[in-house]
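Working notes, beginning with the structure itself.
Missing here is one protein chain; the remaining ones are kept as they sit in the complex.
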Amino acid sequence: MSSSGRIQVARVVLSKDLRIERRSKVLTSQIIPFAVVTLVLFAFALDGDAILQRTAPGLVWIAMLFSSMIIVQRNFAVETSDGALDALRVAGADMSAVFWGKWLALVIQLLVLEVVLLIGAFVMYGIEFRGPGVVLLVTSSISATCGLSAVSTIYAGLASGVRGRESLLPLLVMPVASPVLIGATRAAEAAFGTGGTVVSEGWPWLGVLSVFAVVFSFGGSLAFGPLIDD
Amino acid sequence: MTIDTPPITAATQRRGTSTPATRVIGILTISMTIWLGVFGLVLSPADRDQGDAVRIMYVHVPSVWLAYLAFIVTALASGVHLFGRRHSLQADRVAGASAEIGVVFMAVTLVTGMLWGRITWGVYWQWDARLTTTALLFISYVGYLAVRGLEGTREQRARRSAIVGLFAVLEVPLVHWSVKLWRSLHQEATVLGTDLDVSLDGLMLFSLFVGVVAFTLLFVWLLLHRSRMLTMLDLSAESGLESALAQRRAEGGASA
Partner (left out) sequence: MEPHVHASGSPAVELRNAVALISDFPALAGLDLTVERGEIVMLTGPNGAGKTTLLRVCAGLTPIARGYGRVMGADVSIERDEVRRRVGMVAHSNGLYDELTVQENLEFWGALIGAGDDELHQAMSIMGLDGRLASVPVRGLSAGQRRRTAFAILVVRRAGLWLLDEPHAGLDSSARDEVDGILRKASAAGATVMLSSHELDRAQQLATREVRLAGGVVVGDER
């Protein structure tokens, strides 16, 4: 398949996923409320304004991690409920293009979720957005999301293909995504200045997150086809 | 494409998985382990600060190095399976056996690390770079083994595992990097001195070297035996296939 053909396939898969999301509103009616409730539950569990403010970036990203599992499983359930993924394979669609389409759809969904969670943390945990930290926050969040999305898409593809093994997904994703959690949280801390950190301490983390995102998204695009194949 | 019939070698023809080669390696392993015991427990000095507790290091450190070696072997064998022309199932079996052994070495690393920390500093766990990385990789490879256990034909399982194995190994430097960077931010950890590294003098270094050699031999011995066992399991499944085919056709005859 030509590269323009591949871009077309990725674009078509992406718009299909986003359209389905718009119709079914799973993200807005189910996932976002779940994530916000998680933030509230953290407040109950940790019981203290100072500690909440101090740990806010970590709590936000843990909520992101758990929510991403739910979202990506849903993204793939859409494919397998009526055998659409099989149909895509039979049509000979380029699987790396399908990967990029689903990856980008997940990135968009996760970015929306992230904005909501940051607003929630601003309101509930009292984090402050400092001017110098905004660039760091935005860039680190985007690269973390790209990396998390790649890992989740790869392993969700694997798990969805095997009957009754969807529960394998968190076990596979969590350890692999740990650099993302560490990096995103530390970068966010530097951006917010929690615990006395300075913005400049956050930039090395952007490096980690970017490398992670590149390695796993390009690796994933190559591995996706063979991974879901029979 | 035909089923990858395991080679009929001296190893697979016998009833067991031992060969002259493994017996030699086994004897070498035992002797090196005895040497390790002698050096580690008796000849090498106790540490200035930690006393005799430092001797756990002679098991802890070689164990973690061998775990990494095992995972490198898994990655290489996975690569051979995926990118080699024959998509050799033997490579897949080696990858699986090596990962199993690696997970065991990782567990030994974690347990000895916890013991060492407990004896020396009174805490079972501290978030130092090595222990944290080991714990994360341990879970990653447990996940890899879970993927190996998924249903499917042997070729499917091999392909899936090889891909997951390569991703797991790609992740190792990333986890290292992020955990190291993380711990370096926490200056308190090194001030408290709960880091488990000690300065090594000549004899201690040599004992460590003996330990690495002993563990490497142990790894090779275990790898040979376990790969052969997996080969024999596949061979028996293969001969099981013949009877399964006959049975399957017969069920057709009975109902036709």
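As written, the chains take the letters A and B, and residue 1 is the first residue of each chain.
One rule holds for everything that comes next: a contact is a pair of C-beta atoms (placed from the backbone, for glycine too) under 8 Å apart; a residue touches a chain by one contact, two chains touch by 3 or more.
A quick note: this is a predicted structure, and the numbers were derived from the prediction, not measured.
*Asks:* Just one of B:27, B:123, B:205 or B:245 touches the chain that is missing; which is it?
*Replies:* For the chain that is not drawn, the touching residue is B:245.
*Asks:* Which one touches the absent chain: A:5, A:48 or A:126?
*Replies:* If we include the chain that is not displayed, A:5 is the one touching it.
*Asks:* So that we can see where the missing chain sits, which residues of chain B does it touch?
*Replies:* 1-3, 151-155, 237, 240-241, 244-245, 248-256
*Asks:* Tell me, which residues in chain A touch the chain that this view leaves out?
*Replies:* 5, 8-9, 12, 16, 19-20, 23-24, 78, 81-84, 86-93, 230
By our rule, only the chains that are shown with their structure count from here on.
*Asks:* Between chain A and chain B, what is the gap in Å from one C-alpha centre to the other?
*Replies:* Centre separation, chain A to chain B: 31 Å.
*Asks:* Would you pull the chain A residues touching chain B in the complex into a rising list?
*Replies:* Within the complex, chain A contacts chain B at residues 154, 158, 162-163, 165, 168, 171-172, 174-176, 178-179, 182-183, 186, 201, 204-205, 208, 211-212, 215-216, 219, 223, 226-227, 229-230.
*Asks:* Hey, which residues of chain B end up touching chain A in the complex?
*Replies:* 82, 136-137, 139-140, 142-143, 146-147, 150-152, 156, 159-160, 163-164, 166-168, 170-171, 174-175, 177-179, 181-182, 185
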